[in-house]
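Would you mind keeping the following structure in view while I ask a few things?
Yeah, one chain of the complex is gone here, protein chain that is, but the others are all in their spots.
For subunit A:
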Amino acid sequence: MTGRSNGTHGTDAPRRRTVDSGGLALAVYEQGDPARPTVLLVHGYPDDHSVWDDVAADLAADHHVVRYDTRGSGASGVPATREDYRLELLGQDLYAVADAVSPDRPVHVVAHDWGSVQAWEAVTAPGSYRRIASYTTMSGPCLDHMGHWIRHRLRRPTPRHLAQLLRQGAHSWYIALFQLPVLAPAAWKLGLARLWPRVLRDLEAVRPRPGHPQATLARDAVHGIELYRANMRPRVRAPRERHTEVPVQLITLQRDHYVADFLSEGLERWAPRLTRRTLDATHWSALLEKGTTVAAMVREFTARDHGAVRREPSAAGELAVVTGGGSGIGRATALAFADRGTRVVVCDRDLPAAQRTAELCELSGVKAAAYRVDVSDGAAVDAFAQQVAADHGVPDVVVNNAGIGHSGTFLQTTEEEWRRVLDVNLWGVIHGCRAFGQLMVERGTGGHIVNLASAAAYLPAKQLAAYATSKSAVFMLSDCLRAELAPHRIGVSTICPGIVHTNITRTTTFSGLDEAALAAKQAKVSKLYARRGFPPEKVAAEILRAVRTRKPVVPVTFEAKAARLLGRLSPALLRKAARINAG
């Protein structure tokens, strides 16, 4: 533990005071040196401030830690009507406490569960950046964002979206229960409160400890039901547009039974300065078992210089390398990384195209660089990797995207054509993985490698002999590499896009065709792909998601997913289908 400033602070019992918020008395608990940056911890339902004990004790060493019992819980006042539990008032409570404990400096807010829901209300209020320096959120979405999330999925009911709705719905059963009269309050009064330590132990992996849960649990839990009743329906039914400029750190709890990770999809739309972290914990074990880990994440985030303007290109931060970044999926991926604030290095055989990508990346306010590299040339890729390490540092993410298309049956395809396809599609990936994988292992802080395979990797077609062979080799290579790099905390993802509208079709070669027929064929296939209309930006979004979630294999389009499923259900069917002349 560093910087324990003052022996009288930190270890002592919290100093208690009362803050008035619109006529309601809030019980506030302070620890640590008030001269230090203020961290405001907001608890959820059915807890009170004591759920933060471990986190607060750790942070108090170098922070001014403030907790309060939210209205209706712990030692705070209990509002008279359901109306008084509205989010507007809960947001005002947070500002009232912040103004009382840190009147002249903005505070860092950390919140969990319902505390996070109400803190979102404060964080997304206009001008919030003047009072809130940063926000760390766990397991509590903004209800307005959730309303938009649901609407977006209902409007575009793809199988994935429907599955997400159903899964989150299954996680949220208790919310519906809370809307019913009598039942939930009666359950808490008649014994659930007494059983709560056992519930936490059995379902949440939280070891029982003295002083927790709080003595007022039954009463707090009953009052807190009003939070759901006053806010859930109006906010989800008529969501508002709530944006924030405050830097937000989202800690996703991997074993959370109540809030699914995909609920935060698209959160960047509302909170553009978003940092995503994950923690292997349940809804409550994050605070009650892994308090020090959470405290470390908060400490790291509050220490960052959030004052820096986003526009200013930063020479620090994550670095992604994208091969074949001059067009198509490569360019879209580079742009998506840049948009997220990651520095980008792109390479391509076509240098002006790569430079153009870098120029577009810099519009997002990050540093970007372009290099001319032919990935089929091992020595060139090695030199490129060394160059990148020297100029920009060892990358955190490498996307081996460069590839070419070729169509032709096995016997039609010449040796020359076989070599070209394997050189770029397979050897390009091998060179990329070897050169950058070595650097990442040596650095020792983990990373991620993304290899672009194809739906053809598991979908045989007689017209795609060379192409499918190269891609299925990439698929297997990635599987082996993943096992090898796992101890080094380097993830490997295989992406299988399917039919995506890029310029690969305009450069695809076809065995045994003269120039005129080739151009006609290219135009025809391009048109087919254009009609399918699946944009490379969606593949890029999947790639970023794969890096974030460390997903090993990602079929992207519907056809890629269907083929993978079909290949498992009935490989014989796919073998038969391979005979169809699809080229």
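What we mean here is this: a contact is a pair of C-beta atoms (placed from the backbone, for glycine too) under 8 Å apart; a residue touches a chain by one contact, two chains touch by 3 or more; residues count from 1.
Keep in mind that, in the parts below, contacts and distances are computed from a predicted model.
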Completion exercise
Record lookup, UniProt, unshown chain, options "Glutamate transport system substrate-binding protein", "Cell wall polymerase", "ATP synthase gamma chain" or "Peptidase M24 domain-containing protein" -> protein name "Peptidase M24 domain-containing protein"
Fill in the blank from the handout: Sole touch to the unshown chain from A:327, A:509 or A:557: residue A:327
Practice task
Specify the residue from the set A:214, A:357, A:454 or A:522 that touches the hidden chain.
Solution key: A:357
Handout entry: Touching the absent chain when the full complex is considered, from A:172, A:409 or A:503
Key = A:503
Exercise for the section: Since one chain isn't shown, list which residues of subunit A touch it in the complete complex. Expected result: 311, 327, 331, 335, 339, 353, 356-357, 359-360, 363, 503
